[in-house]
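Only one protein chain is missing from this complex, and each of the others stays in its spot.
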Amino acid sequence: MSQKKNALAGKKALELLSGNAVPIMFIIICAIFIPLAGFSPSYLLNEIITRMGRNLFLVLCLLFPIMAGMGLNFAMTLGAMGAEIAVILVADWQIWGIPGVVLSMILSIPFSALLGFICGTLQNMSKGREMITSYIINFFINGWYLLIVLYTMGPIIPIIHSSIMLPRGYGIRNTVSLLNMRQCLDDLLAIRISGVKIPVFTFLLVGLLCLFIVWFRRTKLGQDMRAVGQDMQVAKDAGINVDRTRILSVVMSTVCAGFGMVIYLQNIGNLPTYTGHSQIGMFCIAALLVGGASVEKATIGNAFLGVTLFHLMFIVAPSAGKVITGDSMVGEYFRVFLSYGVITIALIMYEAKKRMEKSRAGQELAQAQKEEEAAQ
Amino acid sequence: MKSKRRILFSLLMVLILAAVSACMLVIGRGHTLYFDNKTLEGYEGQDYKAYERVVVTVKGKEVAKLNKRERDMTTWIGQNFKMTLAVTEKKGDEPVVQEISLKLPYSVDGIVINLPALLAGLPEEAWFSEFVPAAAEKDPEDENPDGDSFGLDGELGLEDGLGLGDI
Partner (left out) sequence: MGTNKTAAAAEKSRFQVMLEQFGLPRLILSGFLLLLLVMAPFVGVDLPTQITNIINRFSWNAVLVLALVPMVHSGCGLNFGLPLAVICGLMGGTLSIQLGFTGAMSFLMAVIIATPFAVLLGGGYGLLLNRIKGGEMMIATYVGLSIMSFFCMMWLLLPYNNPKMVYGLSASGLRPTISLEGFYDQTLANLFKIDFHEVAQSLHISLGPLERIKIPTGSLLVFALLALLIWAFLHTKTGTAMTAVGSNPNFARAAGINVNKIRTLSVIMSTWLGAMGILIYQQGFGFIQLYNAPNNLTMPTVAAILIGGALVNKATIANVIIGTILFQGMVTMTPTIMNAIVHMDMSEVIRIIVSQGMILYALTRKQEGSK
């Protein structure tokens, strides 16, 4: 009896282990790297908390499309681009401090919503390969972003201050200083505990988004979204406007990503105009997946755990790489490799599982047919 | 009925957001203030001598300590500027503390304030001038921004810069 119980417990433990293979792997990597890198615990803690404040909002915005069964939203970068345009304008108008941040957020809404709408529509046109489509939309919209920022800002879109423009007279500089906006959210209500700064207000905003997500899951729209994510055909038969629901989920994701990007930029304190958004999508997705999320299921807990583990690895990898191989570049490439690798593994697991389920369903159907025939 | 309410609701939302952003536009406008402790010469035939030392305190923080002929700066968000000045007129005098509030013009980024003129109670044109930044210094890395890479990383699917330039 007890043996059976033990076996059951063992099986459960094994399931837990295999279900959380990625987080466990990252915990092991971090456990090896942290002593090698030799950072002080207070430094690490400080860095982690800063990065959590900076990235959590962005990572959480990935949850909406996953809810609607559209997979990882590689096009969250669109929201980041919308936010960047808003931030450039606000910096040019010289609106500083918290009002500047609030204005950037509000101003980013129309841009991100429009881009999100375009993205959702295109993804509806390519059902079954939403992810690759969103991945390409990234690059496509990035081209338009470059066109707007590099050629129309100045001659067409009025820019008042030449200090943020390129010397040639049009286009925005490679970096726009946000010195007067820098960490104004983080410093609001910030608490310092033995050298570790906790940006309470930023975390409050993140908490607010979490609450919103929890509440949203229970609303009619949230239920619809989950139904669409489960099975589009069934949802359609139940009278849900599938396409509209999917577009809404993407729009919500991009708008939130825009807010997240403003939070991110106020923490960094300057805007890398042409590179700021390029890696955001990849890192956020990798962070979410490191937290144990999969392509079809992700929770708020996954986001928190993922950001912590992923950024811990990110901080310590270069130094650890230098200790191991004598070249800090190796560590830097290693962390990029891990980010890509984690996404690859998650995608493979998702597709393999989907295929297995499909073939199992097919087999069951065939079995049922056979039985029916036998009964006749 | 329901759709009407929804439209109304979203219109209201847009209105609120627009109102908030208009509000932010007003209260968030940042200015850079430059304080001059310089003698103002020949204003309506009179000179206003620079003080021995002026300490400028804004929001309880000392932002500038000016000796004769010195300039310093601070930033301020909004148009209602308040500062506390501790003025030492001549060597050996006790500093006189004064609170001053000013209305800043919305459209000006950098404002130069001549303190002796301001404290003498002269009209605005005497102590106020707009700060004109020197021609933006050229940043070498910005010189050639539309080289092929924009400094972008590999994930963007661009062909490398060398691929085009060398043919």
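Things to note:
Which chain is which? They are A and B, in the order written, and residues in each are numbered from 1.
To be clear about the criterion, contacts are C-beta pairs under 8 Å (C-beta built on N, C-alpha and C of every residue); 3 or more make two chains touch, one makes a residue touch a chain.
Treat the numbers as computed from the prediction; the structure is a model and nothing was measured.
From the options A:F111, A:Y135, A:F283 or A:F304, the residue with contact to the unseen chain in the full assembly is A:Y135. Summary of contacts with the chain left out: across A:K12, A:K297 or A:K354, the touching residue is A:K354. Although one chain is not displayed, subunit A still touches it through residues 122, 125-126, 128-129, 131-133, 135-137, 139-140, 142-144, 146-147, 150-151, 325, 327, 329-330, 333-334, 336-337, 340-341, 343-344, 347-348, 350-352, 354-355.
As a working rule, only the chains that are shown with their structure count from here on.
Only residues 93-100, 102-103, 106-107, 109, 139, 142, 146, 150, 161-163, 166-167, 171, 173-174, 180, 274-275, 278-279, 282 of subunit A touch subunit B when the two sit together in their complex.
The part of subunit B that touches subunit A in the complex is made up of residues 17, 20-21, 23-25, 27-31, 75, 77, 109, 133, 136, 138-139, 141-143, 145-146, 150-153, 155-157.
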